[in-house]
Each structure stands twice: as structure tokens, then as C-alpha cells.
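The complex is shown incomplete by one protein chain, all other protein chains being positioned as in the whole.
By letter and in written order, the chains are A and B; residue numbering begins at 1 in each of them.
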Amino acid sequence: MSNLFGSDLEIINVGISEFTESIIEKGAKVLNVAWSPPGGNAEVARSLSYLVNRPEVEKANTTAFAQYLSSKPCLVGLGPAKEVIPDLPERVILHAGPPILWENMCEPVKGAIIGACIFEKWAENYKTAEWLINSGEISFAPCHHYNAVGPMAGIISPSMPVWIIEDSARKTRAYSNLNEGLGKVLRFGANAPDVIEHLHWMQNVLAPALKVTLERLGPIELKPLMAMALHMGDEIHNRNAAASALFIKHLIPAALDAKLDNSVLSEIVKFINSNDHFFLNLSMSACKAMMDAAHGVPGSSLVTAMARNGVDFGIRVSGLGDKWYTSPAPLINGLFFPGYSAEDANPDLGDSCITETAGIGAFAMAASPAIVQFVGGSASDAIASTRQMEHITFSKNDAFTLPQLDFDATPAGIDIRKVIDTGIAPIINTGIAHREAGVGQIGAGITRAPIECFSQAIIELSEFFNMSNEI
Amino acid sequence: MRFAASEISRKTINSFTGKVHSVFRNTVNLILNDGELITLRTSNDKQQLPGAISFSAPLGFDFSHHVKHGTNICCRGGILRLSESDLTFDLRLAQNIKLEKNYYSSVNTNIKNDESWKIAWNFLINNRGSAGLILAINKIEPVTPFDVALVSRAQECIPLLLSAVRKNNIVITKKAASRLVGAGPGLTPSGDDFLVGFLTGAQHTFQNKEQIKCINFLGSYLSKQVGNSVDISCAYLKHAASGYTIKSLKDLTKLIINDTYRTKITNSIDIVLRFGHSSGSDTVFGLLCGLAVKKPVLSNIIIDTLNNKAAKVKYI
Partner (left out) sequence: MISGTRIIADLYRDSVSLMRISAITSALPGVIEASCIMATPANLELLKESGLLVTETAAKPSEVLIIIKADNESTLNNSLASTEAELRKQPKHTANGSHYEIEPPNSQEMALKSLISANLALISTPGHYATAEAIKALHLGLNVMIFSDNVTIEDEIELKKYAKNNSLMVLGPDCGTAVIDGVPLGFSNVVRKGNIGVIAASGTGLQQVICLIDSNGGGVSQAIGTGGRDLDARIGGITMMQGINALASDPETKVIVLVSKPPSPEVADAVIKLACTTGKPIVVCLLNSNTSQSTNKNIHHVKTLEDAATAALSLSRCEPISINKSSSSLESLLTEAPEIENNRKYLRALYSGGTFCYEALTLLKKDLSPLSSNMSFPEIDVITDPWESLAHTLIDLGDDVFTRGRPHPMIDHRLRNERLIKEASDPETAVILIDVVLGYGAHSDPAAAMTPALAEARSINSKSMPIIIGFICGTEADPQNIGKQKSALIDNGVLVASCNAEAVRLASKILEKLK
């Protein structure tokens, strides 16, 4: 027997908003949906409808999310990529974002790749590097394909030192390069001799010293450190000062204990201290580990990766295997440093929105009202942003609580169904790179993942389920 | 926050509406529009009452952070939502628990060995509970006038109940029970807890048609006590009348009937005493009375213990 009669009629109105008049007049409850065609077209809308509140999808999401929650990323060491990342080909350069051909890459990424070739001593200069690349000697792949992530251009070449993050719950690993610092650096496409020299310093001085220090320290669980940073005003994507400071607190006693050479110790402390974003790459790889834990559950509609290569924005979905769903990367309109404007900006770039994918970054913006000084908006916007993300996520991660919301947990587990159904795209806090190689960061802002990526994924997920076209 | 229910002991899950009744850290009680009670709980202590929904929650989860008394709740399409909170529960993923009713199964039988009962009785009267009907039989003296009046009522009604049920006298059974409903301290009043235990004991040991009629009548009467007691307690009485009681009580009953070791019995009583704060001792008291109805020797132990209390017995 239907529950339509005999109890209070409460209506959700979809379409002609005037229809609410007669209902309100009568004193019954009605809520009008601010409706717009899901995904902008009927095919996507139809595909979506098969998936909404479907028990198989909810079950798969429950499993995927539980795996994400139980993930325990720990920093266990670091080493050269070729020694540490399994199955890394000899002449490969990893980059941020979904796959892309050399000829289509944006200038900052090209510049960074050239710099990497020179760093690896495969080429002496720009010209020979280009020649080498055009001859097909070098292969390219997304960092994600090797369980790695990198910010901005995200370039990882075989000799570069990478952090090793181990998920102690699942014994799987994720990697990220070390943050070079601010200014004209490789990740913005700079490849001048001083950039390369700095990379060599990191490879030959910084990395070995950190390795020894970490051996002294033992594995560091990253989630508790990140949780504390969230309580101290970081959102751990664009604002990492507290996390970086906490990290250095861990390192220093162990570094002293490791009896490093005094000048080396002095250099590395000075270097890490000068970079408030030093922790970013650790945050990113921790989030990568957490999302890898959620990936690969058949039927799950949760997003396990978001990444950009400066040309395309791509997402991956837990239940849809390793396929990337891409759309042109958006331009960001944010706050620009003096002398720069939107015309100078490169489209969105970097793997760093793996943080938003895992429920921090812009999703935890409420924790970091000060971020609005860099990305624009007001402090109450920061809170509203986090609240808005609750409408497109599966649940919340109580490992990360937000003081400004009375210690409510951060929304996590982007659900492609909810994105398309509500039209609310995931929000991302991001730095803005100059579109010419090597100039560097020119501002910061808030951007949204393109809805089109989610539309494509919805159609494929519904195909996965909808064998006989039954509702 | 989205949770997936792990276990449910209720037939239909797709659509119901109601309000939050009472909120505790790990449990909320929901009263539906038709009066049914549903318990939503984080622990998996498998107590197995009808209408229980279990789910596993993170450490530190506390319902009172999310809902309060009177919060509206509704289940649509298998998703239970609690108004003005972000808590939602997917009920479709839960394992459906089939509940075991107490009575009239062929394995039910009278107590095999009276000694098991005595072990339980002695453990109970040495229990240091200081409130409720237990005061009528244990070593603690009632102090406040309210407690004195309560003990007096226990001395009056419990012997009456024992003899009336044994003689299948419906009229006196009803009279005695009616004086116990709603009586005593606690969110579920002591008298109700006693009667839940009593029904459980009787349901396990009654077999012939006449006796069943009387117990059935008592159960039916106790199912209709809305207005005479706290609503949540009335729901528990109704469950008990239908033969559903918490697993720990059922386990204790079986242990006593089947003549088990002392320590097993006392451990089992401990488990019941821990449930629901002060309800435990009154419930066990009632259970032992229900088990003793058909055994004059044991009934007399109960009546003697009652009579030995200072306050005098008053008859209506």
C-alpha cells in the first residue's frame, strides 16, 4: 500500500515553480528544486537516473569509502625514483595530470621536461633535449600511472628523489617528488642552470640527509599530523605552513641524532624552513595513498583522482578502472600578484587536487579562513565552501575535523552522481602558473572541476549496471 | 555522514516516519507514527529486540552531538534520515536478523534442577542495587518514604501474582500486575522491568493450554499499557508479550533451566545487570519469579524473603 494517502502530503517540486502556489496556499509542505538539466543533456540525465540511490552503487561506495577511511599513510623513507618506484622504464619522465602528447603540452610542462632531461644528463641543453624528445627516445606518462603525484608540472624523472609513503593498512605505496621551494623552479617550467644545480643539490645533499634522518626517526603516520595542521589553520593544499612546521619539529631531533655534517644540517634546515609549502608533496602523496585504497571497487561512483596537465583536467572513478575522463582544464580567475593578470595565466595545472579528492584542500577550507587572502572571497565563504561540498560527497572523514565547524568532520568521497544531479562541481584551491615556461606562480584562486568529466563517467557507470535497460 | 546498517531485526525497511524519542551516546530510540519503537544503536551487542538497527560507528561517535528529543526522522527508499543532522543510514545493506521468540517450543521445559535457580536467586539478593523492586528482597533497607511504599507494594503484589498465575486466575493476575505497571524509579520503571522478566520466565516454562491462556492474557494486558507508563517502557512490555526479549536474558533463562555451572549462571546475570543501567536487577528478579510459578518450593523462597523485610505486607 502506497504511503501517498492518509499521511501528510509533502511535496518535492521539480520543474514549473508556480506549482508550489496551490500547495503553499493549502498549507502543505513543499520544496522547490532549483532544477537544471543534469549534465546539460538528456542522455546524461537518463544515465544518472539509473544510478541514484541504487543499492549496488551504495554498497560499492560503502566499501570504497571504508577502505579510504582505514588507510594509514606513513612516510617510511625516500630514494631515487628509479630505485624506489617499481617497473619504472629507463627513459621515462612522469608528469602531472592525465596522459598527453608532447606536442600538445603547455609551455610550463615542456620547460620542466627539458629541464629534467638536462638534470638527467640525457641532453646538454634545450636544443638537444628537444631533439631527443622529438626522436621518440623519451617516453612520458602521468605520475598517477606509477602511483605518484607531483604539484604543478609534476615532473618526476628517474634520478629524482621521491618520498615513499606506505599505507600500513594495505601495504601499498605512493610517491611524490620533493618540493623545490618558491620562485623560479622546475615545476613552473624553469630550466636555467641554477634550477638544475638546485635539483642536483636536492639529489646529492638534501635527499641522502633526509634519508638518514628518516631512518633514525622511523615511520611517521601522516594523518594525525595533517589533522593537527587542520586545527592550526592549514587546509594542506594551498596553505601548508603549520603542517610544514610540525614536520620539521619531527625531523630536527632525528637529524641532530643522525650526526649529519654540520654544514649539511645547516643547509637542509635553512632550506626546509624557507619553504612554507614543503609539506605539500607529503600531503599529496598521503592523499594519493588514501584514494588508491578506495580505487577499484566495481560499481562505485566515488572519484579517486582529479588531476590536470595544464591542458586537460582528468578524473578517475573507483568503479571504472584506470580510465581518465577528461575535459579542457579551466582558466582560473583569482587574485594575481602585482603586475600579472588573467591574460598571463596558464590553465589549471598539477596533481595537487588529489588533496580535494581526499577531502582536504578546498573541501576543508573552513579550517583555513586565512586562505581567502590568497584565493579571494570572505571568511564566511570559506565555511560555505566546505558546507557546499557536503552535497556532493558520500560521507565525512572523522580523522579530519574542522574547529570552525564545531569540529564537524570534513566532507569526503566525491560522488559523480551527486555532482551531476546537483550541478555542483568540486571546488579546488589552486596556485596559478604563468603560461610561459619558467616565470613561476603569478597568483592563486578558486576553481571548479569541469562537469563534463563527470558526465562522461556517469554514462559509463550506468552502462556498467544497466544490462537490460530496467529501471 | 552516511552509515550502512549492519544488522536489522525488522521486516520492512523501505518507508516509515517518526521522531527521536530518547538520545544516548550509542543509542537513539525512535518512536514511529504508529507507535512502534525502533532502536538505532552503534554497539553490536546483539541484544536482538525487534526493531533494532545496528551499525558500526567511528570511535568517539556520540548521538547527542547530532540529534535531540523530538527530531523528526523518516525512511524513504531504504534510506533513514534524521532531520537537521547530516546522519543518514542505508538500511538495505543490512543483514536481516531473524528473532527467536521465547516460548512454546518443544525444548522449553520446567527447571531441571532447583539448585540452578537458587544459585541465581542468592546471587541476586546479594546484589547491591539500591533502587527499585530489588529493595524488597536484598539486604539494603529502603530509606525514603517512596522506597518504603514501593517495597510495600512489592510485598503485596508479587505473592499475589505468583499464586494467581499458578491458579490461572485471570482477574487476580490482572489486579496484581496493574499495581506494578509504571511503579518505581528509572526511565523504564522497575515494575515494568520486573514484568518483562516475569513474562520471559513464564514463557519458557509454560506448556499446558490453561497456563498458556493465563500468560497470554497477561501479555495481552501488558501490551496495552500506553498511558499508564513511560512510552518506551510500554514498547518493551509489548515486545516481551510477543515473546521477544533481549538475548542476554534469554541466555540466562536457558542456563537456569538447563542446570549449568554456578559461575556460568552468575556471569550471565552480570551481563544482564549491565544492560540498561538499573533495569537489570528488577528484570532478573522478575525472571526468577516467572520461572518459580510452577514450583511451590521456589515460590515460597520468594515469599519468605519478601515477608522478612521490615515493612508489613498490605492486602487490598
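Basically, contacts are C-beta pairs under 8 Å (C-beta built on N, C-alpha and C of every residue); 3 or more make two chains touch, one makes a residue touch a chain.
Note that the coordinates shown come from a computational prediction; the quantities given were computed from them, not determined experimentally.
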Listed residues B:S56, B:N72 or B:N96, member touching the removed chain: B:N72
Sole contact to the chain not displayed, among B:S22, B:S242 or B:T266: B:S22
Contact with the hidden chain (one of A:A28, A:L182, A:M228 or A:L256): A:A28
Hidden partner interface residues of chain B, rising order: 14-15, 17, 21-24, 62, 64-79, 81-86, 131, 144-146, 148-150, 152-153, 179-189, 191, 227-232, 276-279
Residues of chain A (touch criterion as defined above) contacting the omitted chain: 1-16, 18-19, 21-23, 25-26, 28-29, 31-38, 42, 45-46, 48-50, 52-54, 387, 391, 406-407, 418, 421-424, 469-471
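Assume only the chains that are shown with their structure count from here on.
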Mean-CA-position distance for chain B and chain A (Å): 53
Complex contact set, residues of chain B against chain A: 1-4, 15, 17, 33, 58, 60-61, 77-79, 86, 90, 92-93
Residue ranges of chain A in contact with chain B within the complex: 3, 7, 53, 55, 58-59, 62, 65, 69, 390, 394-396, 398, 409
